[in-house]
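== subunit A ==
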Amino acid sequence: MVRGIGFVRALLGLLAGPSIWAGHFGLVYGGHAALCGAGDRLPLVARADLPWLLLVATGSAVIALLALAVSGRLTGWLIGTSDLPDEADFLVRVARLLSALSLFGVLASGAGMIVLPGCQLLR
Partner candidate 1 sequence: MTGRGLVVAGLTIVAGGLAAAALFVWSGIYNVSASRQHLDVTTWILDTLRRHSVRTHSLGIAAPPLDAPGLVRLGAVHYDLACAACHGAPGRPASALADAMLPTPPPLGPAVREWSPEELSWIVLNGQKYTGMPAWVAPRRGDEVWAVVAFLRRLPQIDAAEYRRLAGLPTQSSTVRAPGIGVATDAEPMAMCRRCHGPSGARTVGPLVPPLAGQPVRYLARALSEYADGTRPSGIMQFAARGLDAAAVGRLARAFAAKASSTPSHEPDPTDPGSRIAHEGIPERGIPPCLTCHSGEADPRFPRLAGFSATYLERQLRLWRDDVRGRSGYAAIMRPIARRLDPGEAASVAAYLARLAPAGAEGGGAP
Partner candidate 2 sequence: MRRRRLAPVLCAILAAGVAGCEGEQSALWLRGAEAERIGLLFWVTTAFLALVLVATVVAGWLAVRGSPKIRSAIADDRFVIGAGLFFPMISLAALLVWSLTVMAQRPVATDAPFAVRVVGEQWWWRVIYRLPDGTEFESANELRIPVGRPVTLTLESADVIHSFWVPNLAGKVDMIPGRANRLTLEALEAGVSRGQCAEYCGGAHALMAFHVAALDEGDFARWLAAERRPARAGDAGGAVLFRQFGCGACHRVRGMPGAAGRIGPDLTHVGSRRAIGAATLPNGAEAIARWIAENQHIKPDNRMPAYRILSPAELRRLADFLADLT
């Protein structure tokens, strides 16, 4: 019998990058919408916290994705190993490329924060 890669682990490892993108996206959009829509009524946060929230979310997502994209060891650890080295190698490379692609996605989302102010419709 071949010592195989577990499916759940493979899936999570493979999708780590896009999942971070998705988490970041959900957080910045959801946080922005919630703070702009109901900033003064939310517990714990206020509308003034918006820039910090966006900055921290984007910063940590960028760091995590950079690590995943650059470090084959990290991604390989996430996915697990197999007696079929080609298979593990394939999955790791796909996962790293996906992290790189996600990094682009996160940076593109971040671009808006530099140029545009918080909650206005500028028209």
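Candidate entries met the following condition: all candidates are chains of the complex that A comes from, given by their letters.
Here is the rule we go by: a residue touches a chain if its C-beta (ideal position, glycine included) is under 8 Å from a C-beta of that chain, and two chains touch if they have at least 3 such contacts; residues count from 1.
The structure presented is a predicted model; accordingly, all values stated were derived computationally and were not measured.
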Which candidate among 1 or 2 is in contact with subunit A in the complex shown?
-> 2
As the complex stands, subunit A meets candidate 2 at residues 101, 104, 107-108, 111-112, 115-117, 120-123
